[in-house]
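Note that one protein chain of the assembly has been removed; the remaining protein chains are unaltered in position.
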């Protein structure tokens, strides 16, 4: 069946005419490599600048609304960031029976704390994000991301190095969320992916404590770095699980690694999860996450699970980062 | 960490020089719209022609190996077609306790019958694909897709209209797989998505019979057509379930709709599925599918499940096709 | 012949791994329409913002160095802006026997005044560019464009509307250069393309005065708007000539329209041009322009010249802008 609809209006642009003046469009590239190009059509103007730590672009796209791009890859899109942020935060928050003290390293957009603060259990949320300039930009320009989280009295926001913070303070957390997004080739981020760092996290976790790490693009074709990070975490934590969710604006499934000393998040029953959602009065506050989607996220394809279970190299302080190729 | 590697060689191409001759690459577009462009780099030459029914292209891509493109969208890529075909076929074949007679409408690449024929229960597989020219191309050029399925004595291959075939023969099938890929705007495909057609399928199914339909791109942002097809199927079949899997070469999660008169595929236990895999000696023959991934595929995000459950328009013979917009 | 060369280094980017980590590239779109896409690979970060009048982007490209983009089309690229600016300025400056007083409307990047100020004859150069913010950005970030022109004591820089300026001051100019780049669909630019405005320019020109207007993309396939502007100018000036030059970073030939009351720029002899270049001591200061290239620029294809000579609609104040389609 065919439906005719009026086109976007054609502007007579005097700079580049042809018999029928075609309007110029602008395009934003995402995750583009020498093998695959992905471009999203932009609408209107954009902002772009480099902070001390990363190059950022903020633009509105036709398909996904406003998007925040860091170092040439989309971090977050207005229309589906809830999928990423609920997936990052909710399984860990639900795995813990009563999460009162939570730490986020990264999270500068404001959506990660937003998800944590939905839980009435939370008494204290510390957020450590090194890039002050980016955080201030997000506070100002991305209100639908933070939805007031930055103003919540339970939140303490620090602009310092996350590992240094964790090392020098001794309090324990119930949940630690590592929402670090910058590339590994330089700077402090490298130190946030090693066995030594995960040991430090383990020391700072309470008894039923849960750690979750965003674990990059994960699919049967892309799994090497996720697997290396996962093995590194597993060399410290006895219980480690991978899960993933499809994020339309990323055009891929994003992986996460959740770790505890005892509870297995993949074995939470539907009843337990729905009980906690009810107790915490979250049914209306969670858009994508519930017991069924929790189970769905952990149900990875067989061949991917086998690849993730392979033995191999782990990441350690002072040693070069090598991601094993299989 | 940084790794230096030799580039693809630079050819001195006398047709388009610059001081450092850059090699020309060629790109294949997939699912490209006015909002989003996706291009895969090709390697080597390609073949392209139009059959009586569709425009086809066959090329090797750097990222995904050989790909078959029909009407400007990738149907299948060498490196991950197993994800699509196992997802299309295996849940339905496992839901039925003993699938002996199977019908495929479409499936011309040969991979759908390949998956069905792995089950020793199968005595008869009828495959009805209208496009003889495409099927012959696939038989010849896509050996890793069919892996000999076309030569299996249990297979009966017909080149005729699927609905007409089903109407005029009276035998019953245990599993009916609708793997139809062409667009709806013209021709016989329209008639394969209506209430009347699904009723015909129901009449041709045995008592524990299972029908599965490939249900297009499915995510919390893209669900309208899947929902309409699903509602249409549900107006005939009492038990209907949606499930999905991420296909890297498609850069999206693909949906499927499975329907029965009684058994609920989403409620098969892990034990039952593993039992059947064992009984049918399939553990080594299935790469992605097992009980855990089966459950994973049915675990859709909450908001998507709510959207799919909404009431609305269904598709019927003789009425214009309208996909409700929400 | 094949030459192997080392690739750009592969970074292990932890955000989007695959077995061989491919570095992300970023791309800038230029003059992209629904029929043709053009993208240039960017290097490093970029700046982007909207001034009161236009959306601007400033980035470094692999192929063309730094580029300034306004409203989704490249205005100027570091490596070949000299081709555009010499073509815009030099034919008019050479056509006039002794250009002492010059006016530029637009020209904010600083390169247009740079070209004018090379002529020792020039005693006074008035530049009127409405977008103060853009001009300040260019003064600061584009030193290779202005090369100190903004500091030349002969330059008077005004940030006001060009037509209003011309109307309210009565002094005459020897050369008027209209280097206006913004699209026509709104604001003051519309008023700078009409018969009434060109009449005003004619009144403000000295006896041997020369006016030149940048006349958009011009080729045998793209000529409609250039032709309309040219006809409009010709309804005022008795002598009007079109010329063009290929600008690699634009990937097209750009047109210009030069007008006088008497002298025919296309009929200047090689001897006259070389004489003036010598008298003004410009041989070492002009990179692309000389007598041979001057003649080359006026040598348009026959069919294009015929199209430009056709009668048709002209642009006038208060009437809708219509570009005749042939």
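So that you can tell them apart, the chains are marked A, B and C in the order they are listed, and the count of residues begins at 1 in each.
The rule is simple: a contact is a pair of C-beta atoms (placed from the backbone, for glycine too) under 8 Å apart; a residue touches a chain by one contact, two chains touch by 3 or more.
What you are looking at is a predicted structure, and each value in this text was computed from that prediction instead of being measured.
Peer 1: Please output the residues of chain B touching the missing chain, sorted low to high.
Peer 2: 11-27, 29, 31-35, 37, 39, 44-50, 55, 57, 71-73, 181, 183-185, 189, 193, 216-217, 221-226, 229, 321, 323, 325-326
Peer 1: By the contact criterion defined above, which parts of chain C meet the unshown chain? Give residue numbers in ascending order.
Peer 2: Spelled out for chain C, the touching residues are 1-2, 27, 34-41, 61-63, 79-80, 83, 184-185, 219-222, 244-246, 248, 251-253, 286-290, 292-305, 320-322.
Operating definition for what follows: only the chains that are shown with their structure count from here on.
Peer 1: With chain centres defined as C-alpha means, what is the inter-centre distance between chain B and chain C in Å?
Peer 2: About 53 Å, centre to centre.
Peer 1: Between chain A and chain C, what is the separation of their C-alpha centroids in Å?
Peer 2: About 45 Å separates the centre of chain A from that of chain C.
Peer 1: Give the residues of chain C touching no fewer than two other chains, as numbers and ranges.
Peer 2: Residues 11-12, 20-21, 34, 37 of chain C each touch two or more of the other chains.
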